[in-house]
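The structure follows.
As you look at this complex, bear in mind that one protein chain is not there, while each of the others sits in place.
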Amino acid sequence: MFGLDKKHTNLLLLVAALTMLAPFILNPFPEGSGMAQFNAGYPDLMQRFVIFGIFAIGFNILFGLTGYLSFGHAAFLGVGSYAAMWMMKLLTMNVIPAIAVSIVVAGLFSLLVGWISLRRSGIYFSILTLAFAQMSYALAYSVLTPITGGETGLQPKLQDPRILDGALEAGASPRANLFGLEMTSSFEWSVGSWLFTFNVGYYVAAVAMLLSFYMAIRIFNSPFGMMLRAIKSNQQRMNYTGLNSKPYTLAAFVVSGMYAGLAGGLMVAMDTQVGAERMFWTASGEVVLMTILGGAGTLIGPVLGAGMIKYMENIMSKINETILHQWFAFLPDGIENLLVAMVYPFIGKGWHLTLGLIFMLVVIFLPGGLVEGGQRIARLFKRKKPSSDTPDGKTTPAE
Amino acid sequence: MSKTNLTRRGLIKTGAVAGAAGLTLPTYLRADGHSGFTNAPTGSTVTLGFNVPQSGPYADEGADELRAYELAVEHLNGGGDGGLMNTFSSKALQGNGILGKKVEYVTGDTQTKSDAARASARSMIEKDGAVMITGGSSSGVAVAVQALCQEAGVIFMAGLTHSNDTTGKDKKANGFRHFFNSYMSGAALAPILANNYGTERKAYHLTADYNWGYTTEEAVRNSTEAMGWETVAAVKTPLTQTDFSSYIAPVLQSGADVLVLNHYGGNMVNSLTNAVQFGLREKQVNGKNFEIVVPLYSRLMAKGAGANVKGIFGSTNWHWSLQDEGSKAFVQSFGTKYGFPPSQAAHTCYVQALLYADAVERAGSFNPCAVGEALSDFQFDGMGNGPTLYRGEDHQCFKDVLVVKGKENPTSEFDLLEIVEITPVSQVTYDASIFGGELGACNPGA
Amino acid sequence: MGILEVKNVGKRFGGLQALGDVNLSVAENTVHAIIGPNGAGKSTLLNVLVGKLIPDTGSVMFDGKSVLGRKPYEINQMGISRVFQTPEIFGDLSVLENMLIPCFAKRDGAFTPNAFIDMFRDREIVERAEQMLEEMNMADARNDNAATMSRGNKRRLEIGMCLAQEPRLLLLDEPTAGMARADTNNTIDLLKQIKDERDITIAIIEHDMHVVFSLAERITVLAQGTPLVEDTPDKIKGHPKVREAYLGESQDAA
Partner (left out) sequence: MEAIILQILNGLDKGSAYALIALGLTLIFGTLGVVNFAHGALFMIGAFCAVTLSRLLQLSHTVIDDSQTDFLGNPLKVEVPYLYDIFGQSTGDAIIDWAVPISILFAIPVMIAIGVAMERGLIKHFYKRPHADQILVTFGLAIVLQEIIKYYYGANPIPTPAPDAFRGSFDFGAALGFDPNVIIYPYWRLVYFAFAALIIGGVFAFLQFTTFGMVVRAGMADRETVQLLGINIDKRFTLMFGLAAAVAGLAGVMYTPINSPNYHMGMDFLVLSFVVVVVGGMGSLPGAVLAGFLLGILESFASMREVLEFLPGLNQIIIYLVAIIILLTRPRGLMGRKGVMEE
């Protein structure tokens, strides 16, 4: 189906099912219960899962396939966001032109940065991309303030021209929409004490993610994708086989830059705000960590890594001491306080510590990232069967 | 099912009461077009969202803000000694929660990044059903979250944010700021500086290269130049700068005799430390002692800069050594609970929480439009800053501004600043239109 | 006129004259060996031929066209394939994929961003690659990871990858270096087979006299950057100059 083989069709269908049913899957605990804290099925976080998933999928096309480690991809995300925001300010609050322009602008910017940075390889390439991103950040935060809003960023304002949109009703504020359907609107469905939210913005982003994922599968399985893996494997042999590795790498760079631009455009479409810190080096580092954490060079890994980091950031950081006391309230006071004291450094304001520990544990025990963890578990269950699946090592991208 | 129940909590509780087989039809939520408002509390509790920096460089400031919020919740629910509720001129609050509903709260981490702050605020609104968001310790975050709250239809009570933009060009109908701003700092400082250092001064500005820095430099320049000072130079420094030596070294050579550091947080701690290291304060220029001025002080910054702050003028929103009844009550209440005096960030956050609760009581509703109306042009006293006005045109509080200087002989690690003068509100008031921006209409959300 | 004409090529690295005045003509459909002691300039000459180095003087013509100033991939597309001293293959890819790449390169040229076709559905290419694997006797290993193969098999795969491009000139850089005797003999047999079955010119740089005399039809002896003699194997064997320059050195090395 869709021009994919059976294995990849199944993968795509699985991912499609997971994203479409995410409002259920991410809200497994009933409202009001102690575990409801761990529910992630609210619009903002679901949107972030898929948007950062797109960002990581795109980054993986460059890093996972060619092995070129860009440390400046957040710049493309940021540039895409600014472009989308300006479309919303000047043209229309409809998200389609905003997203389209963000992809194009990020693609052009990545063409420029890639064309220069790809003259070098290895760490020299990484530092060149880092330098471009840091310059973008520093300028956006300071001297480019008239265009970027600087510290306070950009938001749609009432007085923006928006030449395609009619005048706003009195008292209404500009809202991102898809032909009138607002990104912030939601259906809510309550089943027993469960509550599920189906947000328009999320489904728009989810469809974009599925398209991105589908394109990534096609690229992985195409001759182009194989050439990219060949670049990572042996650039010398590549050149002596009559293949020009430069345009291949540049194409991969631009494609991943466009993915970043799409993610940036979607971020603005979901939440109409853009700030310069979106381009800071830590943001570039985050997508590197997402990809490696999930499993670089695999299809689903980057999405898992993105989900893991965003979940930690948004759920773990919100657990405070009071909530801990509620959890352990059934225990005798002494034990309750002891447990709270033991757990507290790792959650709430200590969520960074847990994140750091997870990075270390994953990379020490699961060299292939979360995907390898999944494969090991799968292998445990399959062990009984006769060796139906030959371990294909790294020859084909694992799922 | 009535339309006002269109919130998570509302739905759940109604569902439970109705006991209707546990299944309700999907509800279509739209941002407007309903008579209710976002997250209207229907049960016996109301949830507030405290969105403060818990990681990153301002984590300590955020921790202090959170302490203040927890104290405010305790007082609102009738616990503790009641704190500022006893001295507050409005007596609408009873100590029985807000409108009889027990106050609950959720916390989040802004990381001092606008994206993270908005993510955290959205999760409070979308997941936890918060009806008001408050907190923050930078203007970038405040403006970003304020815009979000406007869109989502909840009230935003800004924490520590000093840029003119928050209630200037980026003001929003759903956003309110108690803290003072750059303009007020300049207006309050200039006369004191003229009194102490004379009117024949040459100032050299180092300015953080972003919006807050620009507005602060402009405010201080305008008000000192009006006093007769000359501005020799103004140099912008990158936010990410940690070592300011190359900016400070040329200061003496320029012939300036005052250095104004328009820096905040880590930037200010480092630039002040560097300036003192260069021995600038021991120098004589133009026959006068060289002086350093820091327009915005906070206790945590003073703590970071240590002995370097001694004798250096600046402005703050509030200081625990104030002797009015309100301040004394707050210091007593906070100090008893936590063992040390509150910072100005803690004070403004505590006051904002109480002001919100009071406005709800007076309005008789959590509806953001009703609350906004109750806060607009609200005059009050007894909150530690003297008589205060929440101006309706830009949702900015107007009150006295403190001019402080670094204390020569501190008795403890909290006793770092002393009050030089309480600049009366009349001197720092400005016309609401000068910063542009449009307040817009209040948005009650769903 | 040979298929490869090297005229007056000189290359200097700082103070070292790596190549003096090299003239070499390789006739079409022959096996031509270039031998010489260490430091004779064999590798430098090879790198000039494939475009990795640009000589200071002289010209290199392949099939009537100059190769100088062209990048390695362009020279490869002209019809020159190179086999490395240590086998250079795509270690992270499967054996079949290793073979697919040269097939794509042959058909689609140096850069074709065909990102939306499934490579395994390109029947023409896959059949060609599988046929090449058959010819190389490695069809059974098609799904193996290339990095896990023995050195002899890697060499075999590398040669197969070069042949898949149907080159007119195959350059081999010490193809049996570091190999066990059995692997060496297998490689010699393979090369003999290639020579017999295809219209191909082979230029081989080799240390191992056994290999050289088993394969070569003409031999050029290089010493100190200049060709000493060029002749048939029989003549070279007894040539006094060669013994002096070559065997003297090789005894030292031993």
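Note that the chains are named A, B and C in the order they appear, and that numbering of residues resets to 1 at the start of each chain.
As a working rule, contacts are C-beta pairs under 8 Å (C-beta built on N, C-alpha and C of every residue); 3 or more make two chains touch, one makes a residue touch a chain.
Everything quoted here is computed from the prediction, not taken from an experiment.
Student: Report, in label order, the displayed chains that the undisplayed chain touches.
Tutor: Computed over the complete complex, the missing chain touches A, B.
Student: Which residue, B:T45, B:N222 or B:S321, contacts the hidden chain when the whole complex is considered?
Tutor: B:S321
Student: Thinking of the whole complex, not just what is shown, which of B:Q146, B:N308 or B:Q344 touches the missing chain?
Tutor: Missing-chain contact among the listed residues: B:N308.
Student: Using the definition of touch stated at the top, determine which of B:Y247, B:F313, B:F378 or B:F398 touches the missing chain.
Tutor: B:Y247
Student: Can you tell me which of A:L65, A:M258 or A:V288 touches the chain that was removed from the display?
Tutor: In the complete complex, the chain left out is touched by residue A:V288.
Student: Suppose we count only contacts with the excluded chain; which residues of subunit B make the list?
Tutor: The list for subunit B reads 55-61, 209, 233, 235-238, 240, 242-243, 245-247, 249-250, 252-253, 266, 269-270, 273-274, 277-279, 282-285, 300, 303-308, 320-321, 331-332, 335-336, 340-341, 411-412, 414-415.
Student: Please identify, in ascending order, the residues of subunit A that touch the omitted chain?
Tutor: Spelled out for subunit A, the touching residues are 63, 67, 69, 116, 119-124, 127-128, 130-132, 134-135, 138-139, 141-144, 281-282, 285, 288-289, 292-293, 296, 345, 350, 352-353, 355-360, 362-364, 367.
FYI, only the chains that are shown with their structure count from here on.
Student: Between what two chains do the most C-beta pairs come into contact?
Tutor: Per-pair contact counts point to A-B as the maximum.
Student: Which integer distance in Å separates the CA centroid of subunit A from that of subunit C?
Tutor: Their C-alpha centroids are separated by 46 Å.
Student: Any idea how many Å lie between the Cα centroids of subunit A and subunit B?
Tutor: 33
Student: Could you tell me the distance, in whole angstrom, between the mean C-alpha positions of subunit B and subunit C?
Tutor: Chain centres of subunit B and subunit C, defined by C-alpha means, are spaced 74 Å apart.
Student: Listing for subunit A: what residues touch at least two other chains?
Tutor: Within subunit A, no residue touches at least two other chains.
Student: For the complex, give me every residue of subunit A touching subunit B.
Tutor: 31-32, 39, 42-45, 48, 138, 141-143, 145, 149-153, 155, 157-159, 170-173, 175, 182, 184-193, 195, 197-198, 267, 271-273, 275, 277-278, 313-314, 317-318, 320, 348-349, 351-352
Student: Considering only the defined contacts, which subunit A positions touch subunit C in the complex?
Tutor: 3-5, 218-219, 221-227, 229-230, 232-234, 236-245, 247-248, 251, 255, 390, 392-396
Student: What part of subunit C is in contact with subunit A in the complex they form?
Tutor: 50, 71-73, 76-77, 81-82, 84, 88-94, 97, 100-102, 104-106, 108-120, 122, 125, 143-146, 148, 161, 165
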